[in-house]
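Some notes on the structure that comes next.
Of the protein chains in this complex, all but one are displayed in their positions.
By written order: A, B and C. Residues from 1 in each chain.
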């Protein structure tokens, strides 16, 4: 029980994800704010809003030797945001009295929001890469096991046969959709000045914003100080991935139970007292991490009052990095689980064999071509209650002779399953 | 305190929205499930999956005289879903023994999910219409008041001038984005059969789904029994609207305070004991309704385990209609508030006049063209602390003579504000 | 998908609970507000705050013939609360011009909050009764099956033996604690007048509140218009029960899986397409209902600003009745599940027999009395990997002869389990 799990030495390997933790470190946080101030100066210098020499001095002076957080921590507590004291510290580094042109016409929120968008765009790229890798290994499993029958489960009960490839493909489906729906337009530059109308640099506000967006590879648009839809879109995208992984993990926790045992994956975790245990640690961690993302997403969405709102704003700082790191860590575990995943065909076959009801729907559809469907279902139920093997019990009751060995073979479902797998991996059209 | 507020006679006028309440009534719920069963029969008849005459009999027999809910309530409690008992009741209505071809190859979830998608598409259309109406009235206000200065507020404090049109335009911004981002692809047909692989109607599953989608004007795609991304997308879209309205309402609650008093809107609610009160009932209701939508959204996202999951599924039934009705009701109040909204220019001017600090940024930027910016800010602070009028106090301190009357006029911000309003209403590019 | 599930004819039998639905009906909602107004008049008459004859006239006139909701719905929408128009309607019914003494010194929130506290106290009594009934049937099961061994599962894996009675007792544990911790002090009268300081009836405010509390069997205390701790306490108490039931239901969903099959309970729900299915509908419903309670609880807690807050207030009206009805419905299903619950001893024994690792801890503790514990664990792991029966494999490796038949018998755990069951049902001390 520690207050900072994600970058903890002890819990980080379980709940953190190194690249994303580094991305959301203090060092990079400050570096990004400085990068925004420098880009703003370059852009304003080019547009003639500030003197060209001032822009050059600012850009060069801030290229190295950044102030350490300790120098601006006190100012952060006083102002509720690091920018005022950071700007003061940075101005002192700029020669020729040009420091005054730093942060020209900007407000703290312009710098913080734009810096965050840089981080979020990088995080999205990293997460998308990981999702892409995961979909690839899922695609391989789905192809390899497209024809391996297993019992589907619906509402916790054994239903009808599918193939193992279908189950894997359905794990991939929301991830494939997420990759087709990356929130590129939401990574938007913020430049609005004190009250969001860029009055201090009028009429250059829109031109500065457009140039700054281009400079930082962000989307352009009007100031959105109090319109947090871009953050909501980004958060929802990550949550969609975390939710998809939780579904896979919940399925794995069930499949890894000894009573089911239809897959092997990862190396189970050991117990402090039971020598025989192999706990599904990574699958559980995914469930935990997904719940974290889900919980934190609900903490966003508080309206930003009037032109800018300090209380609602800081909530984004707290929740978004944690939810993205949690998503990234879940992806890491998912990748490892998928890379070590192996079906246990003999257990899958045993389940199908031990639960003949799994073929009840197929039998009743076969019969329904020759008799009323409701009567067919009644006949099948009676056959299931019979002591004899199901094929025999059905044959003795059916109004016409049918090839019960074929009808009752789980392999009947293979073609439809192969089609479905192909359809899923073809992606949204 | 009643368990069903939205369609209550007493609380419905405050928290409900009639058309959406009707859309999510039992009557229409059942009608939609029947419509899906009929469309399925028609499609399967055309594709030769079931006999053409059976399709015709089903379609005609179910066109009228639907069973009332009471007849299937008991079955719903037993099965956890209305479909099995509804299908039994409907089959009895189909002549020529053709009832058996009803619901051919479908599972309950196919019917329920597809029926819900019909409702959700209709709800989205209704909500989009209302959002469109609201954006129009906001556009009119923003245009009319594009040049009416008022004090922006940031972090609850008086900041710099904007115009009233800017504030209204920023209310509209997320709504305009929502209209540009309608979730059309998420209204997706569901047809997967017992375990989601359409094995009972193989190889016709994909063709049936495609035809059913066309028949019902829904998007096509593979079965998504356990992939609830479509619902999440739809819920998030509505939540985005509710959040945008809450921001507007919170601003109105502040502006309607007697100490601010910069707008009039709606007719305030009376008090049971204080004759002078005019409570901002509609704005408060929007805040409440938005919080409802926000809270209920957080209840979605539980993973659907294995091929179909009964527990996670029903959560969608509970939360989605309430969050959409709440969004619709908030829109209704927002429309009324916007239609009755009037600024109170004399109060806006009084605020600007009584808080000369509102022009401090403008003064320091004007001075910064002639002296170091930090020194300019110090000079402005000193002038603000002076007993004399600000123009006089600045003139006496400034290193160069400047036209302080012009610099300190809030009207200076008008051009930038007009540009911003235009940019916002031009919409996402 | 309907907006009001809890009192719906179709979904009510699944998600509603009749007595609580009636308690939270419009009829009783209005009746309670009238009851508070009458009690207030009686009390103020006795204290001489209003004329005794006026009190009598009010009390008698309002004893019958209450206005129907339709008459006050419009007023509710206008005022954001039913009280002002209700008071107007009620005053007209009081003879001798005494209507003016109705609602003397009260504010709408006094009436609404006090009326809600009456409902909440009744709901708590009803829920406590149901919890009591549920604990009784659990106690019987725990006693009957105190000596029936089964495999405990930890982290989804088979662990060591417990008895079935222990599992049931642990389901009861949080319910027993809830019964010992009923929130009696939270059912508190509200009487504060316009701004919560009872200035209109000074100095009689505290005396009126005390007498009104006694009259209505509520707790006394200072006005709490903006201090919603009483509601939070009540909501948390119900949520604790819902959470406990969800744990039981999740366990049942697992135990009812065909691969586990260690209990039977309720009659499973039928499928629309699979004749053999028996879905755990009631257990799933409990999970759904508990999640509803959990989700809605998170919607409470918004701070009430200044002396009284309209937006935060109404959230309580929406969420609290639904979360209590959901808790009540979950209790109803839990009661039915427990009343029909039967263990399947042969499946429990089969699990123990088929997973000899379940006795690994016992074996290693037995060995650790004669050798180093870590070496003992290594020895046990080797024996488990052996092809021979575990007793034989252990005997061949152990440094001393031990009675392996006894050590490896799951019955060894019975005495500790019996003790634990007794300890749990003895309740908190």
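Everything below uses one rule, namely that a residue touches a chain if its C-beta (ideal position, glycine included) is under 8 Å from a C-beta of that chain, and two chains touch if they have at least 3 such contacts.
All figures in this text were calculated on a predicted structure; none of them were measured in a lab.
Listed residues C:226, C:335, C:349 or C:378: the one in touch with the omitted chain is C:226.
Taking the complete complex into account, B:158 is the one of B:158, B:185 or B:395 that touches the chain left out. Across B:168, B:298 or B:408, the residue that sits in touch with the chain not pictured is B:298. Within the entire complex, the positions of chain A that touch the omitted partner chain are 1-16, 20-21, 24-26, 29-30, 69-70, 72-74, 76-84, 87, 103, 105-108, 111-112, 115-116, 119, 193-194, 200, 253, 267, 269-274, 279-281, 284-285, 287-288, 291-292, 294-296, 298-299, 302, 310-312, 314-322, 325. Interface residues of chain B with the unshown chain, by the touch rule above, are 153-160, 253-254, 256-260, 268-269, 271, 273-281, 284, 298, 351, 355, 357-358, 360-361, 364, 377, 380-381, 384. The omitted chain makes contact with chain C at the following residues, 80, 91, 97, 100-101, 105, 107, 152-156, 159-163, 166-167, 170, 173-174, 177-178, 185, 194-200, 202-203, 205-206, 220-229, 232, 236, 239-240, 243-244, 246-247, 249-251, 254, 290, 294, 297-298, 301, 303-310, 361-362, 365, 368, 372-374, 412-413, 415-417, 419-420, 423-424, 428-429.
The criterion applied here is as follows: only the chains that are shown with their structure count from here on.
Centre-to-centre, using mean CA coordinates, chain B is 32 Å away from chain C. In terms of their C-alpha centroids, the spacing between chain A and chain B amounts to 24 Å.
Shown for chain B are the residues in touch with two or more other chains, namely 80, 105, 107, 194, 200, 294, 298, 310.
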